[in-house]
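Heads up, one of the protein chains got dropped from this complex, but the rest are sitting where they should.
What follows is chain A.
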Amino acid sequence: MPRKFFFRLMRSGPLGAMALYVASASPLHAARPAASSIPSFSAEQAQSGADLYQRACAMCHGADLSGNFQTPSLKGRLVASWAGIPLSRLTGYIQRAMPLMAPGTLSPEDATALVAFLMRENGASPAKTALPVTEKRQASLKFPALAIQPDTSPSK
């Protein structure tokens, strides 16, 4: 039953483009974090994570990842909770626990794409090499400390 619901959601069209516009218009995200020892992931990976996110996660965590009163934001505090932790644990958590109503439905590729997307949305830039999917290789990569940096844009 929950699985059916989940797959129905997966098929319905995303509002991705609009959501991304909203995210970048928010003054909270005008400040971009600096890159420092960020595990490499590809732009395609992050984009496939973004598409999946809009279909499977946005209804709870919000189109712009900011969560709500009862669902954690996947920006900001996510960094505080996961920085320095092996990526395999985050991928594992997402596979094991998310989406909340259909846990265990995501493939390792999907969960990895979502992790790439989460890094991108928290300020990391994509690179040439894709993030490896195997748990063993992810175990040696850490979620980066993506600190928010001062805003240099003219509109304050």
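In this text, a contact is a pair of C-beta atoms (placed from the backbone, for glycine too) under 8 Å apart; a residue touches a chain by one contact, two chains touch by 3 or more; residues count from 1.
Going forward, contacts and distances are computed from a predicted model.
Asks: Leaving aside the chains on screen, match the unshown one to its UniProt name from "Acetolactate synthase small subunit", "Cell division protein FtsX", "FAD-binding PCMH-type domain-containing protein" or "D-amino-acid oxidase".
Replies: "D-amino-acid oxidase"
Asks: Which one touches the absent chain: A:Gly76, A:Gly92 or A:Pro108?
Replies: Only one listed residue reaches the unshown chain, and that is A:Gly76.
Asks: Against the chain that's been left off, what residues of chain A make contact? List them.
Replies: The missing chain touches chain A at positions 22, 25-28, 30-31, 33, 64, 66, 68-70, 73, 75-77, 79-80, 83, 122, 145-151, 153, 155-156.
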